[in-house]
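Everything below concerns the one structure shown next.
Other chains of the complex are left out, but the ones given are in their true place.
Going in written order, the chains are labelled A and B, and every chain counts its residues from 1.
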Amino acid sequence: MCGIFGIEGHEEAANLSYYGLYALQHRGQESAGVLSWDGGRLHVERGMGHVRDVFDETTLARLRGFRSVGHTRYSTSGNSVIANAQPVVVKTCMGPLGIVHNGNLVNAAEIRERLESEGSIFQTTSDTEVILHLMARNPRRNIVESLMVALSQVRGAYSLLLLSDSCLIAARDPHGFRPLLMGRVQGKPCFASESCAFDLLEAKEERELGLGEVVVARGEEVESYQLREAEDPARCLFEQVYFARPDSNVFGDVVSEARLRMGARLAREAPADADMVVPVPDSGLFAALGYSRESGLPFEFGLIRNHYIGRTFIQPKQSIRDFGVKVKLNAVRGLLEGRRVVLVDDSIVRGTTSRKIVRMVREAGAAEVHMRIPSPPTRWPCHYGIDTPDRDELIAANQTVEEIRQHIDADSLDYLSLDGILNCANGPADSYCTACWTGEYRVGVGSGGRDQEEMFPIRMESED
Amino acid sequence: MCGIFGIEGHEEAANLSYYGLYALQHRGQESAGVLSWDGGRLHVERGMGHVRDVFDETTLARLRGFRSVGHTRYSTSGNSVIANAQPVVVKTCMGPLGIVHNGNLVNAAEIRERLESEGSIFQTTSDTEVILHLMARNPRRNIVESLMVALSQVRGAYSLLLLSDSCLIAARDPHGFRPLLMGRVQGKPCFASESCAFDLLEAKEERELGLGEVVVARGEEVESYQLREAEDPARCLFEQVYFARPDSNVFGDVVSEARLRMGARLAREAPADADMVVPVPDSGLFAALGYSRESGLPFEFGLIRNHYIGRTFIQPKQSIRDFGVKVKLNAVRGLLEGRRVVLVDDSIVRGTTSRKIVRMVREAGAAEVHMRIPSPPTRWPCHYGIDTPDRDELIAANQTVEEIRQHIDADSLDYLSLDGILNCANGPADSYCTACWTGEYRVGVGSGGRDQEEMFPIRMESED
C-alpha cells in the first residue's frame, strides 16, 4: 500500500508534497520520497522510514521547482530496501521522467521478462518501473500518448502520477481499484490518494478521477483523456474498512461514516450479551462506536494505544508473554474487571495478534470476550496493492469461524456478512472488488511482486 | 514534567528501564537516558528525542549490569540541550552516583549559589544536580543517610531515584506532589512514575511510596525510611486531568475513571444545547465520553489526530492558516457539517490552540461550537514540575471566562468548578495541590529553573 501526492505550477511545490505525505503517512511508513522539477533539473530525495525522518530543512531546500510528486511506501517483509523507494526517476529520449504509483500490476513480470530479453535494463524490483520502460520503448512527441500506449499494455491496479519536464500527469486504472483525487491549491492543480491531504493544504477538492481517466496538468490548465472504455468498477472496499484515514472521503463516501454503518450493521447481524463495547485502537474505533450505538451497550476505551513506538524495538531476552502487542496496547484493568466485553477490530489476518489481545483483555479481568469483526473473513490475498500474506498464512482461508474462535480463545466470534458490508457501502454492490473475501479477482492474479524480487538478485547499499 | 523508572538486582536491568521509558514516553519527549551499574562501572546513554530514537541494540548492549534507572524529559522551550538530559551522573568520595528526578526544587538556585561560592562546580542547569552536590558535601558511610541530609535542605516537589554502587534508592517529597510506585519484576524491586510501566513489564504493583518516604533496595531486600514527618499531602491533580496515561493508576485512582467522572460532572454543571460531543484527541477522550453519557448527547470522533508528527516540522513559506494545528488535527466535515458541537479539551493554557481548533471545527461546517473544559481555569504557573508559561501568558490569569470565550470564538465556554473537580478525585479535597487554579503554593515558588539557566552561560555541543 502506498500514498501519493502531486502538485503542478506551485512555487512551493516540494514543500506541499512533503505536507501531503505527512497527511498520507498512514498509507505507508517504510520509505518516503519527493521529486521536483525546476525547469532545468529533476531533484529527488528518498529515504527509509517516516516522512519526519527522511526530510529536514536541508533536504527540502534542495528540492527546488514548481512541479513535484511524493510517495510513501508501506512496509513489506521481504524487500525493504532503499532501491525500491519511490519516486522512480529515469532519463529517456523524451527527457527525464519520474513516477509514483499506488497499486500493483499483475502482468509486470511478463512484461519485464520480455523487455529484458529485448535489451532493457531495470534499476529496481518494483512493477512501477515497467511503465517507464514501456514509455521509453514507445516514445511520442506528446508524452501523454506515450504513457497511454504504456498503460494499454499493463493489467492491474494503479493510481499513478507521472512528472515530466513539460507537465504532471495523473492516471487511474479502468477498474478504479485505488482512490485518486484532483484538487486545487491556490488555483494550482494537485492530486492525492485521500482528501485528508487536501484538508491539510487547504486545497479545494474538485473530484475523483474517473475509471481509466488520464489527466494532464500544465500550469493551471488540465486536460482529460480516457485510457480505454472504462471497465466494471472494482473499488477496494478495504480502503473503507481499514486503510484510509477516517476523516478522508474515499470513493465519494466519508470513511468514518462508512465504518459507523458497518459497526451498526454488525450489531444487528451479530448481537452479543455483554456489558460494553471496546475498540481495538485505532482501526476499530468507528465500527465499535457504531456497534455501541446500535446495541445500546456502552462504548469504553478499554485498550490504550502507545503512539510512540519506533520502527524497531529491542526484544527482551527473558520472555514477557505477548510483549510485541503489550508494547503497543495496554488493557485498562479498572474498566474491564469482571465485565463482559465486545471487542471490535477491523479484520483478522493471521489470528496471532487477535489471540494476544484477547488474552490481554482476559488478564485485565474481563469475564467474557466477544470478538466482532466489521468485515467478512479475509480468505484470499490481495493482488491489487495491499500487502497480505499468502493463503497458507491467512487463518480464515484454512479454518472455520468456530476454529478461529477457539484459536483466539474468544467466547464468541462473528464477522460482518458479505451482503452486510456491501450494503454499508454507498455504491452498487457490484462496483467493489471483493477478492480478499471471495477470491473473485477481476483482472487475474499474475506472478506478483515476490517473483519479481527473485528476478532481481541485487542488494543495494544499506539504508543509512 | 518527566517520567522515571528504576530496577534493582535484575540481570536485564537496562533493558527493563528502556521498556519502562517506552511506557512513560508520554511524560516527556525531549530527551531520554538510561544508566546502569555492572558491579564495577556505571554506563550511561542519553540523547535528545524519543526513546525509540535514542536507543538501539548497540547502545542498549553497552548498558551492562543489574541495577538501572531511566528518565524521559519533557520538552521545554528554553534549555533543550543534551547537557541537561538525565540521568545526571557524578563521581563523589562515596563512589559513583546517578540520579533521575521528576519534579522541581524551589530553592535550588539559592543552594547552588551558596555551593558555588564554596567552590563547587556544576555540570548542568538542572536543579537535580543540587541534590548530588549536597550529598558530596555531606558524605556518610551509609549513602541513604547522605541523601536524607541532602533532601532535608531542599524544598519542592520530587519523586526521584538514586543509583549508587551499593543500592538503588527511591524518594518522594513530604507533600507527595508527584506519583511514585514500587513493584516487583520476577521478585526484583522496581519503581516507576506510573503503573502503565508495570503493566508492560508484567511487574506486580506493590504500593505507592508514602509522603516523605525513602526506600532503599539492595537485591531483593527493601528498607523504608521516613524523611521527616510527612506533611500535608499535596498531590498534583493535573496528573489526573492531563498528564498521566489513562490506563495508569495514580494516587490510588484509575485515571480513565477519574476523567469520566470529571466529564460527567461537567455535563451536569455546564450542559449545552447541542447535537454531539467531540473530544479534542487524545487528552479530551475520556472527559468527552463522560460528558456524552451524562448528557445523552452522542459521542463523535469529529477530530482526527495525526500520530506521525516528528519533533520538527518545516513550516510553509506561504501561509496556510493554523498550519501547526492542522498538521496534528483534522476535522471530519462529514460528521460536523451543520451540527451543534460540544468540544471537550482538558484545559486552556494560552488560548491560541483552542482558538485554532474552534476555527477548524467551524470551517468544517459546525453550526455551533460549545467549548467545555473538565478542569478549572489555569490561572497560575506550576512551580512543582509541570512546564507552564508565566502568568502573563496564561489567558485565564488575565481574562474573564467571557473574554476567553470571545478570544477563542466559541458560542459558549464553561469550565469545571474547583469544588467539582475536587469532588471527582478519590481523596479528601485538601489533599491535592490546586496551585495552578488557586495560586495557593504549599511550599512557595522560589526562583525557578529559568534563573538557573541564566546562571549557566554555557552552550554544549549540538545535539547530533
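Here are some notes:
Please note the rule applied: a residue touches a chain if its C-beta (ideal position, glycine included) is under 8 Å from a C-beta of that chain, and two chains touch if they have at least 3 such contacts.
Keep in mind the model is a prediction, meaning the values are calculated, not measured.
Here 2 copies are displayed; the structure file describes the full homo-oligomeric complex as 4 copies.
In this section, only the chains that are shown with their structure count from here on.
Per-chain Cα centroids separate chain A from chain B by 36 Å. Listing the residues of chain B that touch chain A in their complex gives 11-12, 15-16, 18-19, 22-23, 25-26, 29, 50-53, 55-57, 60, 186, 196, 199-202, 245-247, 249, 254, 256-257, 282, 285-286, 289, 293, 298-301, 304, 306-314, 316-318, 320-321, 326-327, 330-335.
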